[in-house]
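One protein chain is absent from this view; the other protein chains keep their places.
Chains: A, B and C, in written order; residue numbering restarts at 1 for each.
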Amino acid sequence: MAHTDVAVVGVGYSKHVSKRRDVNIAEMVWEAVSACYEDAGLKPKDVDAICTGNMPAFEGVNIPELWGAGHWGAYGKPLMRITTGGTTGGSVAHGGYYAVSSGLFDTVLCIAFEKQSDGNSTMGLNTVALADAAAMFQQGVDPGFLAAFGGGAVGIAVYQAASYMKRSGCTTEHLDKVSVLCRTNAALNPYSHLKQPGLTPEEVAKTTLMQYPIRFGHVCPATDGACAMLVTTGEKAKKLIDKPAYILSCASCSEEASLMGIAGSGTTNMDPCVQESCKIAAKWAYDLAGIEDPRHEIDVAEPYSPFAHQLLMFYERLLLCDDGEAPAILDSGSMNLEGDLPVCPSGGVISTNAIGASAMERVSEVALQIMGKAGDRQVKKEVHKGVAHGWGGAVNLNVVAVLSDTPRRS
Amino acid sequence: MGSGIDIGQVPKVSIPINPTFGWSVGNWMEYFFDGIKEGKLRASKCPACGRVFLPPRMVCERCFAKCEDWVKLPETGTVQSFTTAHVKVGADGELEDLSQPEIIVLVKQDGADTCVAARLEGESASVGMKVKAVLDPSAENFLDMLAGYRPAE
Amino acid sequence: MEYKKETRAVEGDWPMAYWQWKFESIALIAKTREAFKEKKLLGLKCPGCGLVYFPPKPYCYCLARPDKWVEVEQTGTITTYTFTGAWAYEGISEEEQAGGAPMIICGINFDGSDTLTVCLLDDAKPEEVYVGMRVKLKWPEVIEGRVDDIAHSEPLKE
Partner (left out) sequence: MDKGVAIIAYAQTPFEADANASREIQVLEVAKTALEAAGLKQEDRYTVISATNDYCDGRTISNMRLVEPAAAYKKNESKVEMDGGYAAIYGLMRILSGDHQVALVMGVSQASVYARNIPGIMMLDPTFDRQRWLLNEVSAGALQARAYMNAYGATEEHFAGVAAKNLDNAARNPLAYNKLAGADAAKVLAARKLYEPITELMLAPFCDGACAMVLASGEAAAKADKPVWVKGMGFAHDSYLTERPLEEMGSLELAARSAYDMAGITDPASQIDLAEVHENFAHEELMAYESLGFCGKGQGGSFFDSGATLLGGDLPVNASGGATGANAVCATGLARIIEAAMQIRGKAGEHQVEGVNTAVATGQTGPCAQENVVFVLGGE
């Protein structure tokens, strides 16, 4: 069977801030799209298909492409909308990968975005669980009690964090350090939202506790922003730019929802820190990419971590070390920009979270690192291969993409 | 393999919460609404192909050019299509009968290349009919400042 | 055109109050709630893979539909947990400590079931809780047949 190599040839971002009130959704996304075209040196006429997504409950617009995609050069082109919650951006990038690798399209524009300030972001997240909440009330559950069960404002992440810490030996000091790693990296990234150069763990430890063990300093902000990425065939990529970033493989894996709601939770996902689906997706992606030893072959990682503990947890679940080893690796300094396996050089989701865009920004950051275009946050070591991850749903969906400076097939 | 337990009628639940939104209109639509406040109909124009957008768009979907040119359009336009509405969508999403039918028109303002959907003040409509915009700069809701159209004499 | 940093906003909503959801599990849990009155926990067993769902669930990942009621033990194991109230965290300020009554929330895998139920853990200190800790259900004085009837648990002294 014939296969086609897929490469990233351009990346574009809009500004990432908490409130963009000077533009509407379509206009904000245009900023990323137009920056992306410029980056790749392409025009809309060069694009064969478009793949888009966001998490629509945040904006209250159903399939916003219908009204907005004209602003992104979609007129008359095949357009596919993919939405999978927190993993949306990653799923959109996967869609772009398959669109090209199928041989059906040469050049595909991937777009992911969120304009949270148009809606009420807490309410946006609540709509994940309102159906289950309604069912619980019907069973005679007190709303306040349900809120506590759901983990309050920080949701299921607190259970996950507590459980992860217990299993791995990760301490609250480690969480503080993760925030420092990310927010100081973010300070070097012009497209990040929360930039905190010179942040110290002590400062993080002084932020207000939301619910044990999560403090405000451990949690992502709500961001307005968009990301666009142009992918094309390996052949075209070589003609366009010197150093394309090849997407070697994409894989996702779903488990049962573990929202601890009315429908209960099933088997492997009983403990939300286990995340077996992340391990499975990573294994599938590494296998397809021909990676046998990810710990040594991967040069940079962008795990999806809106909460501090997740950077460490997903580092482990991406098979970059054994379970429970990540806190010590963080302490060793290996995750820093100049380390052996830098993690979240972009600043990660904990610094910038335009929900729908976040998982694509993991892919685009790895691509930029491979292309050597990451600017001040370019990692010290030479980057040949990197892994980009996305996480979402009711802690039950994981997406993984592996990128490289050399193609998979030719 | 079992086919589950017979539970009779499947229960339904609901929750009385309506998430709210506030969509910033962006500078192009802002300039449009500011214009109506002064009694002007402002449309954006594509510098590449000359397409004129009313309501204004920031980007021309055909050329991907930023529409930084503006034109002031006359109040007159032509009906492109229309429908006599016997119903409207109620808050619950069902089609409710109207006591009085109303006419919804799709109007291309003279000089514009795109259309506005609005109410027609009048008894009947036809495609090609000339109409005049009814502006209400003092409308409480800025979306109602372009109140509708009426037949042009 | 003078570029503005803040433009008008159109207000609107999602009239979700007119939305509904269908849940087979409500009917299943109603049966479980009835059994609470006899101080029994009823789970639903899947004929395909044998998993026991408590609370009961109308479908299974193996594509069979759980269809057999089985009694689940009232003892179990903590699989995950967290605390509410800032008091639980060392080195916090006094204001944070004033954050209200402490609660330990844990996910319990009741013996004889394969799933997780969320309960409060009473009579224990946060530092005493661990994944793998044995606990038992603590019934209220008056059982009303509500989901809340199984809201509390306590450490199991074996």
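We take it that contacts are C-beta pairs under 8 Å (C-beta built on N, C-alpha and C of every residue); 3 or more make two chains touch, one makes a residue touch a chain.
In this text, all values refer to a predicted model and were calculated from it rather than measured experimentally.
Q: Any idea which of A:91, A:185, A:223 or A:310 touches the chain not displayed?
A: For the chain that is not drawn, the touching residue is A:91.
Q: Which candidate, A:41, A:103, A:169 or A:333, sits in contact with the chain we can't see?
A: Final answer for the missing-chain contact: A:103.
Q: Just one of A:194, A:280 or A:402 touches the chain that is missing; which is it?
A: A:280
Q: Across the whole complex, list the residues on subunit A that are touched by the chain not included here.
A: The missing chain touches subunit A at positions 1-3, 24-25, 50, 53, 55-57, 59-63, 65-67, 69-70, 74-86, 91, 94-95, 97-99, 101-104, 118, 124-125, 127-128, 130-131, 249-257, 263, 266, 276-277, 280-281, 284, 288, 392-394, 396-397.
Q: Over the whole complex, note the residues of subunit C touching the chain we left out.
A: Subunit C touches the chain not shown through residues 10-12, 14-16, 18-24, 58-63, 65.
Q: Mind pulling the subunit B residues that touch the left-out chain?
A: 4, 9-10, 12, 21, 23, 25-26, 29, 53, 55, 57, 61, 80-89, 91-95, 104, 106, 113-119, 127, 141, 143-144
We adopt the following convention: only the chains that are shown with their structure count from here on.
Q: Which chain's mean C-alpha position is the greatest distance from subunit C's?
A: Of all chains, B has its centre farthest from that of subunit C.
Q: Taking each chain's centre as the mean position of its Cα atoms, how many Å separate subunit B from subunit C?
A: From the centre of subunit B to the centre of subunit C is 47 Å.
Q: In whole angstrom, what separates the CA-based centres of subunit A and subunit B?
A: 36
Q: I need the residues of subunit A touching at least two other chains; which ones are they?
A: As it turns out, subunit A has residues touching two or more other chains at 21-24, 57, 60, 118, 127, 130-131, 134-135, 138.
Q: Spell out, as numbers or ranges, the residues of subunit B touching 2 or more other chains.
A: Touching at least two other chains: 11, 13-15, 17, 19-27, 29.
Q: Where on subunit A does subunit B make contact in their complex?
A: So the residues of subunit A touching subunit B come out as 20-27, 30, 34, 37, 43-44, 57, 59-61, 70-71, 73-75, 117-120, 123-124, 126-127, 130-131, 133-135, 137-138.
Q: Using the touch definition from the top, list the residues of subunit B that touch subunit C in their complex.
A: 1-5, 7-8, 10-27, 29-31, 33, 70, 91-93, 142-143
Q: Residues of subunit B touching subunit A in their complex?
A: 11, 13-15, 17, 19-29, 57-59, 61-62, 64
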